[in-house]
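Every protein chain of the complex appears in place save one, which is left out.
Now for chain A:
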Amino acid sequence: MKKIIISMLATTLFLLSSCQGDEEEVLDTEYPVIDTSFAGAFPVQCSTVKRGETFTFRVRLRDNLRLGSLSVDIHHNFDHHTHSTEVTECAMEPVKAPVKPFLLIKDFPIPEGQREYEGNYQIQIPADVDPGDYHFLIRLTDQEGWQTLKGLSIKVQ
């Protein structure tokens, strides 16, 4: 009987230890980085963009291995419903009802297999949209599916 117990315990210990050794392959557990802190980055927190004009969205994207995809969502924040992800607060206009708010949901291509990429993308704002407080939400993934968000408060004038 004792042999049975000992073998059981040994099996258990073996099971517990067996997969530990070869398990040290490095898995990516790092989120990609959206950098809007360099000189020339645009927009940044509290930036202003003008209706009827085109501005250049300049951002630096980094990942420890491979970048995935970049998505931008510009939506109104006239009701102050959401908050940016940033430290700084921006002066907000009074709450108002949207009439024809600007909405942009768009992907911005990143060349495949990059670790670092500086994006320069043209974004046009129609002349007839509501001015006011907007959110500029940047979503960046890497190949492994880690996603970083950056929600900036901007103004459309």
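As a working rule, a residue touches a chain if its C-beta (ideal position, glycine included) is under 8 Å from a C-beta of that chain, and two chains touch if they have at least 3 such contacts; residues count from 1.
In the analysis below, contacts and distances are computed from a predicted model.
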item: Undisplayed chain, where the name is taken from the UniProt record, one of "TonB-dependent receptor", "Tripartite tricarboxylate transporter TctB family protein", "ABC-2 type transport system ATP-binding protein" or "Citrate lyase acyl carrier protein"; value: "TonB-dependent receptor"
item: Selected residue (touches chain absent from view) among A:T56, A:T82 or A:Q157; value: A:T82
item: Touch residues of chain A, complete complex, unshown partner; value: 1, 4-5, 8-9, 11-12, 15-16, 19, 23, 25, 27, 29, 68-73, 75-76, 79-87, 97-98, 101, 103, 105-107, 139, 141-147, 149-151
